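Everything below concerns the one structure shown next.
Omission of a single protein chain aside, the complex is shown with its protein chains in their original locations.
Showing chain A:
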Amino acid sequence: MTTTLSPQRAGLPPAPPLTRIRRGIGERIAPYAYIAPFFLIFAVFSLIPLLFTLYVALFEWNPIGDHTYIGFDNFTRLFDDPRFWNATRNTISIWLLSTVPQLIAALFLAHLLNHARLRYALLFRMSMLVPYITSVAATAIVFAQLYDRDYGLLNWLLGLGGVEPIDFTQSTWGSRVLIAAMVTWRWFGYTALLYLASLQAIPREIYESASVDGAGGWKQFRHITIPSLRPVIVFTVVTSTIGGLQIFTEPLLLNPINAQTCGATRQCQTLTLFLYEQGFGQYQFGYAAAIGVALLVLVLVVAGINYLLSTRIRPER
């Protein structure tokens, strides 16, 4: 997840400007020239590839050889492929394990940060952005070591409590948790700042009069904070879905041996990594494109579902 998007649903531009910059043919085409670079780049490197994916998926497409039209064979093969279902399960598990704790932690932190008399506020806020500026590649390397079965700090701590070492990199659930931990670590501070910005838009008087009226912290949180944050919560849920379902770098770097499958048993191979393996490891471009289409459908379905769910967060009657 690289972009910050806006929560404003479908950008509705404001009223037309008072000033009309309009004169001569040059000035008439000028605005189109100013916005052309974006549309050109988007068309060539995003839109056409997206449509082209649907096309390539219908072929047996060898990058340096033949392209044979095979209809929907790639898709029937995909649905019979246990590796595909394995990757789907991993992707969804990792997405859930990373999104839910991340958003809850961010909400909680934003609540803590939103105190008028908090000292060192800027320092706290800046520190929480450190994970965001650390690259995913570096994060994956450090976390794999911190969670190592034999020498990891976490297992050492668990061992002090008498817990048997957990093999985070080699087991299915262990590696899912580990990847989810990386994603959570990277984004919780960033998300907290987004929530904090919305919290600060709530006038303090509302809280004051609520507490004068005898509403305690929890009731204030439930009846004032959550409803006010609804737009930004919807937004973060949707963006972390779009990003979370496309996780690639973390699993690729987790097990350097068998990198493309994230380990010998494909225990943490995500859909994007499976796509990469088929496309650029096995050179089956058609099959890889079919995985891309399946992933697109998954993203749309999940984003749609949780958009519907999160619009349900309404103030209660």
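In this section, a contact is a pair of C-beta atoms (placed from the backbone, for glycine too) under 8 Å apart; a residue touches a chain by one contact, two chains touch by 3 or more; residues count from 1.
FYI, contacts and distances are computed from a predicted model.
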| item | value |
| --- | --- |
| Chain excluded from display, named as in UniProt, from "NADH-quinone oxidoreductase subunit K", "Lactose transport system permease protein LacG", "Thiol reductant ABC exporter subunit CydD" or "ABC transporter substrate-binding protein" | "Lactose transport system permease protein LacG" |
| Of A:58, A:196, A:237 or A:262, the residue in touch with the unshown chain | A:196 |
